[in-house]
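Below: the structure, in structure tokens.
The complex appears here minus one protein chain, its other protein chains still in place.
And now, chain A:
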Amino acid sequence: MSTEPQIKFSNEESKANIRYKIAQNTLNIIDLTKSTIKSSESNELFKNSFKKFIQNEQLIESTGDKLQKIHIIGSQLNFQKFPRRSIPSSTKMSKYRSAGFIGALALGALIRLCLINNQSLRQWLQNRVEISTPLTSWHRVLEGIYLKNSLNSSSYEGDLVHEIPMMINLYHFLIQLLSAKHIIYFFILIDCLNSVLVYTISYKIIQHTCIMENFNKTNGKYARLFESKEKREDFLLSEKNFRPLFWSLLAMACYLFNPLNLACCMSQTTVLIHHFILLLWLNFLLNGKVFMSYFFLAIHANITVYSLVLIVPSIGVIRQKKILKRKHIKSELNLASKHLATFVLLAALVFMFNFYLENFNTRFIDCTYFFILKVRDLVPNMGLFWYFLTEMFDHFITFFIYVFQLNAFLYSVPLTLRLRDEPMVNLLVQIGLLYVFKSYPNIGETGLYTAFLPCVAYLFPLMRNVLVYTCMLIAGGVLAPIMFYLWLGSGGGNANFYFAITLVYSVGQIFLLVDVFYACLKREFIKLNGSDVPLGTDGKPASFTLE
């Protein structure tokens, strides 16, 4: 794709065609103005496109071809008209928005506050292996704090604690501040903040997607779509047919009322805090504060090694933003390496800070980073590693650990390259894939990325087997504790029962993410090639496949 999309006028193109395109262009600009006049960023964008438009007009004028139509449409471009017209609707919207927002948040908080009184439920949840993984168990955090402060030894002397020193210190500070009994309120607060972040991020994602589509439309990238016979005006996204307020509210509700997330909050797993850091990364990234976003990603990468690779989709987003701002990108490789270097430096700094907190004792490296990579604790979870490594023959273990870990890190670059024009979908799919293929997944992580699915709601009609994996995920979630009980509680089943359920759950997640990816690619194809299905030589419609 050319780094700077612009309208090209070749001599072969007929004048009518030029005329048509310019008219289309202008109308698009008007659309764009209506929808994005509020945000300063899009204002700039608008100005840029407008300048471009004027240039084009001049170009045409210089060729001596005077088109009245253009002047007429051009005169419609009155800046003051659109904001004024959009005022009443925006206040109505903001009312709707604030009522829905506050209502959902309050209800979510209320449910959580009601549930904390149920001690037996909380204890049951705290013991669930799917939630309290070795990396996120609150008991293990308490053990680390106890070892460090009451016994004056290192948190990492044993093989129980796998949080980084920074986080252990943070939790210790919080416990001192709030007492161990009231720390649950802090978790509820973080969970609510997470939901607010999910809301703002979803809003940004949707807005960004709409702007992007409008931008590409303006630049005539989707010309063939408009040429096709079956024109669907609402196929391309705009803030009219894909309202960010509604869908981001839905995303927030998906986060707040997802039973997986509720369970995580009640069991006080530290995964909520990991989510918080990850969401801060996304938030800053989408707001264009690159340094801050990299800082939080660096912390998250230190907690769970896997998120290192999320730097690649981040660069994808930044590149897209630059294109939208019409900044010229000299070399994509240069851009990528510059951002990568910044991130690596930040991650190293965070690591050094942890190293310093541990008084330069190297033991914690083995307990945190290498623990995740070597998968030493074979405690069951909803992932793929534990039972595989339990049953693996001794002399193949190292090989398969390498293969499985590589698999988790593998997809970031190819996916970013393939989805370079859809960085938002790329982000979502990559976060999801990391959570599926990591060594100690937590069901809360599924809860996090599925909350962002409303942001890609426009892909739902193109997805193939929604029912299959929805059922798989629900069956997995419901049957996991039952099968676990059958295996270890009643003794009625064996480990294979639980293993089967974790497989179903993992396959469900993979199907979901691959389907999002597939739908996105299909949509891109339609946008670029139009929605007409060509007829073959025998008059039958051609089939749509992968080459």
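Quick note on the criterion: a contact is a pair of C-beta atoms (placed from the backbone, for glycine too) under 8 Å apart; a residue touches a chain by one contact, two chains touch by 3 or more; residues count from 1.
Assume contacts and distances are computed from a predicted model.
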Complex member absent from the view - protein name from UniProt, among "GPI transamidase component PIG-T", "Trafficking protein particle complex subunit", "Origin recognition complex subunit 3" or "Mediator of RNA polymerase II transcription subunit 18": "GPI transamidase component PIG-T"
Residue among A:329, A:474 or A:533 touching the omitted chain: A:533
Candidates A:222, A:404, A:440 or A:458 - the one touching the absent chain: A:404
Residues from chain A at the interface with the omitted partner, ascending: 127-129, 139, 142-143, 145-147, 150-151, 153, 157-160, 376-380, 384, 386-394, 404, 407, 410-411, 414-415, 417-418, 433, 436-437, 484-485, 487-489, 494-496, 499, 503, 506-507, 510-511, 514, 517-518, 521-522, 525, 533-534, 536-538, 540, 542-547
